[in-house]
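All protein chains of the complex are present and in place, except for one that has been dropped.
Labels run A and B following the written order; every chain starts at residue 1.
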Amino acid sequence: MAPRYAPSLRSRLAPLLLLLQIGFIVIYAVYIEVLTHLLSLYYLLSFAEFQDVNVMVILGFGFLGTFLVRYGYSATGFNLLVAVMATQWAVILNGIESWYYRGKIRADLRSLVVAEMCAASALISIGALLGKTNPVHLVLIALLEVSGFVLNQWLLQTLLKVPAANSIMLLHIFGAFFGLALTWILFRKGSLQPFEKEKFDRQAGLFSMLGSVFLWMFWPSFNSVLVDHRSPWRKLGAVCSTYLALAVSAVTAAAVSMLSSPKGKLNPVHMQSFILAGGVAVGVSMSAVHQPWEAMTIGFTAAVLSTIVSRYLKTHMLLAFECHDTSALLSTHGLPGLLGWLAHLLLQIKACDDPTVAVRFAVFHICSLLITISLSLSMGIITGLLLKWNFWRPPQDNKCFDDQAFWEVGNQNFVFLKTNVELNIILSLHRKDQIS
Amino acid sequence: MAPRYAPSLRSRLAPLLLLLQIGFIVIYAVYIEVLTHLLSLYYLLSFAEFQDVNVMVILGFGFLGTFLVRYGYSATGFNLLVAVMATQWAVILNGIESWYYRGKIRADLRSLVVAEMCAASALISIGALLGKTNPVHLVLIALLEVSGFVLNQWLLQTLLKVPAANSIMLLHIFGAFFGLALTWILFRKGSLQPFEKEKFDRQAGLFSMLGSVFLWMFWPSFNSVLVDHRSPWRKLGAVCSTYLALAVSAVTAAAVSMLSSPKGKLNPVHMQSFILAGGVAVGVSMSAVHQPWEAMTIGFTAAVLSTIVSRYLKTHMLLAFECHDTSALLSTHGLPGLLGWLAHLLLQIKACDDPTVAVRFAVFHICSLLITISLSLSMGIITGLLLKWNFWRPPQDNKCFDDQAFWEVGNQNFVFLKTNVELNIILSLHRKDQIS
Partner (left out) sequence: MAPRYAPSLRSRLAPLLLLLQIGFIVIYAVYIEVLTHLLSLYYLLSFAEFQDVNVMVILGFGFLGTFLVRYGYSATGFNLLVAVMATQWAVILNGIESWYYRGKIRADLRSLVVAEMCAASALISIGALLGKTNPVHLVLIALLEVSGFVLNQWLLQTLLKVPAANSIMLLHIFGAFFGLALTWILFRKGSLQPFEKEKFDRQAGLFSMLGSVFLWMFWPSFNSVLVDHRSPWRKLGAVCSTYLALAVSAVTAAAVSMLSSPKGKLNPVHMQSFILAGGVAVGVSMSAVHQPWEAMTIGFTAAVLSTIVSRYLKTHMLLAFECHDTSALLSTHGLPGLLGWLAHLLLQIKACDDPTVAVRFAVFHICSLLITISLSLSMGIITGLLLKWNFWRPPQDNKCFDDQAFWEVGNQNFVFLKTNVELNIILSLHRKDQIS
């Protein structure tokens, strides 16, 4: 039966959203400045890229989550909510340094793009919790995850002089480990047996395929957006490399999924998630990839790794580590991200003539991974402990994976656009007016 | 039962479409000229924007209308038909002045973009009548609405010297009031009780969410497309402002929808329509918005207004004003449009140092609104009276909101790609041939 009332929304989510939103407007009013002098033509080119990243964040991640059969509205609607909250918050956080030195935060299209990439790292984390939380949780997770991610970037750039583009690309690793720590803390005994509604059907699967295809198609923009326009050959190289890595990982994920299936068939979830593994891996190692075959090899390895781990490890992870990872976060973002990090290390060492430079790079590179993983895990654990507080009213087990807990949809999935009962009352009043 | 025959289509729509289409081709053959001299690089940039506006008009508006459970083909298919007819017609109308002076109408990518925006204003009007008309009505409405809108633009530009970009952005106000007047004239007693098929289900809702998300994502292009490329900082400013206004209105619409719901839940229709309110409002006031917080405040107010009005006024509007507004036109486009107009007025006055200039602007601005509203209402009423003519064969009440009235789809929603009966006849003939 549909719950009659959504306790977590009216008394928790709505005030939180309004409060934060008004707070953001005030901060923007006081501290944000916009550029009004002449920009070069290159800036106009960034518009199409902003659009592509926007499509990935809003449409791609939103519809990818619709694979749960009774959770389509929540997946798309809450994704939009969380993405825009996280983006607004990330613009502020990314500008803190500039605020410290100049008293103002600059907002232009590039800062929005960077903020959307920070939001993407939060959306990745949220994938692991899909369906088992209420939207208040999601908003809090997003804000804390983005804060942690921006802190991580700042640490890497300040302590280890990691270039901005490289540190942002660690979003896959940070998001995945944050999400895994979180889902470990928030583990429910109930999830040891399958949730009644944690299933998908053909229609939901096609919507999810749509989201996945959009991510696949626009991933080249995502990986190349931070490459400087003034070196166009590097930018276009990033596009080609990402396309080839994605192509190879689509083919490889399909082949390995068939080989590892007991019936020799393809798994729809593998085809939706692991065709993206190449994009993740090559994104993390982008600044060291110069030849197409390097990108292709990375894509090949990432897809093999993801598909095999997902096939053989998912159930064990649930039991051994008490980690219920709804949307295969570890194999879609975590492992390909680590693989990309490794590929970056190897390619960079290969390219170094001087062994001392190579060793120095390796030490810095390993340190940046260690910082990222420890920060993401600890932030994930802190966030998880905060969310365990019953004040946020987590959904009961039988309300998980169900739109009815949060949306005005009927039990039969039908909604009349005019409510019968209401209307009949008003109609009778209306008729009385006419008679009298 | 599915109607056996669609009287309005073969004898009315098909000849009308062929006649108009051949007429358009003849007019284009005689009067249109294309540019063949060298264009600047800036023109190439306009291509991506044309594409974005095209996506909004064809995909966004088309799929937004699929929320009606048995009306998906009509919503998308008729939207395409109406959009391309209106665009072709608008290119001609927009070129009349140039034809008068030079004997030729210029057609390039920019004139197509402007024509598509005129078509968008017709598609907005049509939203109010979704499901209650036949496609002959829709084509006639589109042509008359576009004519009225172009006339309105011409009046504003000639009498009040309103800049072209500003007068086009009044499309939301013009479209909404035209549609409301039309639906008032075409009011049916039958719509006092809910139409049997005026409902939506989960799948239809997700398709509609898809359309809504596409409108949301590409709205920054829609608002910035008419800003001149030679001032890139203004163009990118328009993109940022629109994104921020949309982000704020998504958050606010969700919060207000929850607060105003008796069960404290989110309404899917609110999440689909009112997340766009900020884009409408900031579009109308675009030329006066310079700071991000101004755009955000406009987005906040627009979303509050839309959601509250929709929650408390919709049923009353149906009864008191006999106005059956299928897709919440008043709250999605009408009120945010008026709010944007007001914001434009206030911001412009605030920016004026000289009170006489401010008063002069205010008078002109109020006049342009009065002209727009009176022209849209009167054109709507005229169009409505024309459509009341039974010659156009309006659908009966029990055929409303149903694809079966117009499309070759079976009762069980299944269509075999080869007809059984036909095929058996031919097959038996075929077998006879082989025997003899």
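Simple rule for what comes next: a residue touches a chain if its C-beta (ideal position, glycine included) is under 8 Å from a C-beta of that chain, and two chains touch if they have at least 3 such contacts.
Nothing here was measured: the structure is a model prediction, and the numbers come from that model.
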- Note on the structure: Of A:Val34, A:Val213, A:Ile349 or A:Ile381, the residue that touches the missing chain is A:Val213
- The listed residue (B:Ala165, B:Ile349 or B:Val409) that touches the chain absent from the view is B:Val409
- Message: Please identify which residue in B:Phe50, B:Trp99, B:Trp154 or B:Trp233 touches the non-displayed chain.
- Response: B:Phe50
- In the full complex, which residues of subunit B touch the absent chain? 4-7, 9-11, 13-15, 17-18, 20-22, 24-26, 28-29, 32, 34-41, 43-45, 47-48, 50-51, 54-55, 58-59, 62-63, 66, 70, 72-73, 76-77, 80-81, 84-85, 87-88, 107-109, 112, 203, 207, 210, 403, 406-409, 413-418, 420, 422-423, 426-427, 430
- Contact set of subunit A toward the excluded chain (per top definition): 41, 45, 48, 52, 69, 192-194, 198-203, 205-206, 209-210, 213-214, 216-218, 220-221, 229, 232-233, 235-237, 239-240, 243-244, 246-248, 250-252, 254-256, 258-259, 261, 263-269, 271, 275, 290-293, 296-297, 300, 315-316, 318-319, 326
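Keep in mind that, in the parts below, only the chains that are shown with their structure count from here on.
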- Message: So subunit A and subunit B are the same sequence; what rotation in degrees superposes their CA atoms, nearest 5?
- Response: 120
- Note on the structure: Chain-centre distance (mean CA atoms) for subunit A and subunit B, in whole Å, is 32
